[in-house]
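Part of the complex only, each chain left as placed.
The first chain written gets the first letter, and so on, giving A and B; residue counts start at 1 in each chain.
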Amino acid sequence: MRANLTWRFEPPTDAIYKIQVAHWPGQHVLEERLVTVPHVDFIENEDDEFGARTLRAHLSGEVALTYEAVVDNGSLKGLPAVTVQHDWNDLPAEVLTYLNPSRYCPSDQFGRFVDRTFGGTTGGDRVLKILEWIRENIEYEPGVSDTETTASRTFIDRAGVCRDFTHLGITLCRASGIPARAVSAYAHQLTPPDFHAIFEIWLSNGWWLVDPTGLAPVEGLVRIACGRDAADIAFLTTQGDVRLVRQSVTAEAV
Amino acid sequence: MRANLTWRFEPPTDAIYKIQVAHWPGQHVLEERLVTVPHVDFIENEDDEFGARTLRAHLSGEVALTYEAVVDNGSLKGLPAVTVQHDWNDLPAEVLTYLNPSRYCPSDQFGRFVDRTFGGTTGGDRVLKILEWIRENIEYEPGVSDTETTASRTFIDRAGVCRDFTHLGITLCRASGIPARAVSAYAHQLTPPDFHAIFEIWLSNGWWLVDPTGLAPVEGLVRIACGRDAADIAFLTTQGDVRLVRQSVTAEAV
């Protein structure tokens, strides 16, 4: 798996990359290499909760970052319908935050919709119904949305890309009382391989990964970072304007 | 300090209270008492970062919660202009999340406004300029906003309550590259004493508390909880509809 990101930082700006494979219990980084041209001394951090890693630096001019990794991502399994939805009382305290609405996921507005549309279902059954609804009602179509598009807007537009599918899925799950969080990943089974946005829901005492676009089997995904929504998991966050020069992701199953 | 919250939970619902005084290093809970009628067995949690405490239970019918505490809240000081704004590289990793936009604080939209209006200032100087701008341009006026009002809307409306002032202050600080988070508190110097929403910014290696309404000296505030915005610090969060029966806060300096 290999990602190349070349961006121009003009004027110079603080930047945060979230592109390294997470140190998540289920996936093992066998080999890893990070090269930047010109050389950059990054500050590297890792969060305890997810094993997500961030690289920070003050960047200037054109910077080409190449990241390569060989990963054994274990044996993720799809979400079974029989998982159990927890009362809020039975959730770990640190999971509660993923019930709250966020920048792109105004779940507070969708209570009536989920009750009317998915009423009578809970847990994995509810999530599967939500995923089915999304697949039936939202078209995968680049160019409809942009980086400001919220789940409310995608709900109206009926189209978007993986980021939008994920925001809508998270929104409908949280509105259903199910903790949900955004996950960034490498998807080697996309054509071509690419960064991918999917999400996780907390059911039966664990996080389960689902892909609302249905484009990439979760078994093949390699986790990078997680957060409330795209605001937290962007692969590149900067303070000022930056310009894409070139970007590519390649990956293959070994 | 004494808070009484009586709400009707009909139909029964999961509920989370965030009303206890935080175990924050700067403030000491000398005495404390929590009574509910009828009796409720709460699950109680405390987060490491802020010392915020949550009470969770499945509630039904009318529940009257009374919380009393005697607190020594130390000696908080106002924000000095000479504090230093950090490059992102110099921020603790756990502070980075408070740079991101959130449900009610779309700081991603305000970059040009803060550059034009507060350009040439950084750090505490920038924050003081932001607070001054808010005081000059926003009226404290109940009834203009509701629980869905975002900082974007308050920026247009030019009026709101403490929650709205706080969201706008957070938004303008984050847009300025300064980490900012919402804080709930007891304000015994408000007339009458009440819950209050204020915010903290990270400067010179620490969190500084500011009150964008200017209504309550920060020296007299007693911290309860913190989060990205009002979605995280509501004193009562429920899954279904609930109805306020009665609510009061009393407090006095000892």
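By our rule, a residue touches a chain if its C-beta (ideal position, glycine included) is under 8 Å from a C-beta of that chain, and two chains touch if they have at least 3 such contacts.
It should be emphasised that the depicted structure is a prediction, and the values quoted were computed from it without experimental measurement.
Colleague: Because only 2 copies sit in place here, please give the count for the whole complex.
Modeller: Taking the 2 displayed chains as part of the assembly, the whole thing totals 4 copies.
The rule is short, and it goes like this: only the chains that are shown with their structure count from here on.
Colleague: I'd like to verify one number: the distance from the centre of chain A to the centre of chain B, where each centre is the average of its C-alpha atoms, in whole angstrom.
Modeller: 28
Colleague: What part of chain B is in contact with chain A in the complex they form?
Modeller: Residue positions touching the partner: 14-16, 43, 45, 47, 54, 56-58, 87-89, 93-94, 96-97, 100-103, 105-106, 108-109, 148, 177, 227-228, 231-232, 239.
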